[in-house]
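In what follows, a single structure is set out as structure tokens and then discussed.
One protein chain is absent from this view; the other protein chains keep their places.
What follows is chain A.
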């Protein structure tokens, strides 16, 4: 009889708690979104599976000695994984559309208003019972509006590690939802005539310019915002490897093998943060809500800024491209292209939207640096 009891005690059935079951369902939900709906599958699949693993009773994946505990400690606690991802993203980014039309940086800057407005909103939520966001928490939540996964994870790991799971899930879910969230806002803020505006062809950008560009960005960051140099520095390093052309092997590794390896571990580690006690709170609901608002505001200010620039420049800028200012590369640019094609089937805005799109990556990294410097 004793043995039977012991055997029963060693099964998961005897130890399941309600919260764990709910979180396993959340994990399954993420797997469903990744596999069936194909929402950011590269991240949601490992995150969903990590959520399953971490909620297994007795196995202790996320306790001291467990696999996920160490992966989290090594990769995210230290901030290493998001920075390695950023290097890979840098090695995949082509800045020529931005260098050809540098004004687009203003759109990338305008879209960052979503971040700072959400910071305000997160603090305002404290007026409701059940919410107690500190300024650090609010900053980490607000960066969801930057629509940049690694930046959000990096900032959350620095400022609010407890909220990291919810922030990462919100950031990646909304990035997957860009094609649903953005078009109604873009259409509401522009007239059909504005959406039909064609833009002139971009000039050719020499390789020399592309090589000097990441160095110039890094130089400016070193001078004015050293707090952002971990993010911007790795990004520029990756980009320089790509553009200089003499280290193709390293550049290929950064864009493929390395970023893939890190993505697997990053996803699992983020998933390990989806435990019942950290995720099943009213704050998570707040974070999900604020994330959506951050995205919407960023899109809106980007489009409004583009409208303003269009007016000032005599109408040779299609206001739609402002929506691409919320990084989410290249999804946001594709959405702009699609909405542009709906208004005028011969108007291809993809290359023009890539400018504000990569400007948005720089903008959100700069915003993250500001938050780190002022709040961290």
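The rule is short, and it goes like this: a contact is a pair of C-beta atoms (placed from the backbone, for glycine too) under 8 Å apart; a residue touches a chain by one contact, two chains touch by 3 or more; residues count from 1.
Everything that follows uses one rule, which is that contacts and distances are computed from a predicted model.
Per its UniProt record, the hidden chain corresponds to "Probable oxaloacetate decarboxylase gamma chain" from the list "Quaternary amine transport ATP-binding protein", "Cation:proton antiporter", "L-serine dehydratase" or "Probable oxaloacetate decarboxylase gamma chain". Touching the chain that is not shown, out of A:113, A:172, A:279 or A:295: A:113 (per the contact rule at the top). Which of A:15, A:103 or A:311 touches the hidden chain is settled by the complete complex: it is A:103.
Touching residues on chain A toward the chain that is not drawn are 98-99, 102-103, 105-106, 108-110, 112-113, 115-117, 119-120, 122-124, 126-127, 131-132, 135, 138-139, 204-209, 212-213, 216-217, 220, 224-225, 245-246, 248, 359, 362-363, 366-367, 370-371, 374-375.
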